[in-house]
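Just one protein chain is left out here, and the rest sit where they should.
What follows is subunit A.
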């Protein structure tokens, strides 16, 4: 099939792919350019590059106009996302290992339940969760994000790790057992070094999802001092109809950088991880 492909159809494919790539990336390129444009230029022209670039947007947006600048929002986001990601990795690894390598009563049922919760819509439990966290006094803290991560409440990642562990040869565990290692040492010293691609996938996915999360931060975080970028951006946009739009574009740009940088840094492992774990569903 591949050999028979005529050059013409190949050329059409390339044209399609290149045009598509341009369309896909155009909004982002525009965003970069817009951060250096004046309001008039942003909404009057179609060029990506600013003709009379202005450079103040980043500094001005960073300090902000109100009590809290973008630096605070960015710092807050890291404060919320990093522990969430770390605990997700730990809990997903433990739970994945448990399901993949041990036999225990009711295992099949429990595993089925976990898979079923993959499809449980988040909206149906959001209200009782909110009330529960409110009773615990966790509103306006990052605990509603971190504690569920500790408790493996992201079945997607547990499942991903289960699938990954299943793909590792059981002989590794056997050899560890012969050497007298207990199950935790086997996990920590023998299996974990082989889990890089799966763990990077968990890190990238969970970082990106938590970083971009809007609904949950909207309901849980109420004081501006604790706003992550998602809320900070929206607030800046709302209070600034007559604002310098380039500041908002500059801050939007900064806010999407950490996920993009992480993605590129982990890309090799990440794509591999999707390919090995996403397939077995």
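FYI, contacts are C-beta pairs under 8 Å (C-beta built on N, C-alpha and C of every residue); 3 or more make two chains touch, one makes a residue touch a chain; residues count from 1.
Operating definition for what follows: contacts and distances are computed from a predicted model.
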Message: Missing chain, UniProt name, options "Iron complex transport system ATP-binding protein", "Aspartyl/glutamyl-tRNA(Asn/Gln) amidotransferase subunit B", "Cell division protein FtsW" or "Sugar ABC transporter permease": which is it?
response: "Sugar ABC transporter permease"
- line: Filtering A:55, A:78, A:112 or A:215 for touch with the omitted chain leaves A:215
Field: Contact with the hidden chain (one of A:54, A:79 or A:150)
entry: A:150
Contact residue for the chain not shown (choose from A:86, A:194 or A:256): A:256
Message: Need a quick check: the contact residues on subunit A for the chain that isn't drawn.
response: 1-2, 4-5, 10, 13-14, 16-17, 20-21, 24-25, 27-28, 30-31, 34, 42-46, 91, 94-95, 97-99, 101-105, 107, 110, 113-114, 117, 119-132, 134, 148, 150-153, 155, 158, 170, 174, 177, 183, 204, 208-209, 211-215, 218-219, 229-231, 233-234, 237, 245, 248-249, 251-253, 255-256, 259-260, 263, 267, 271, 274-275, 278-279, 281
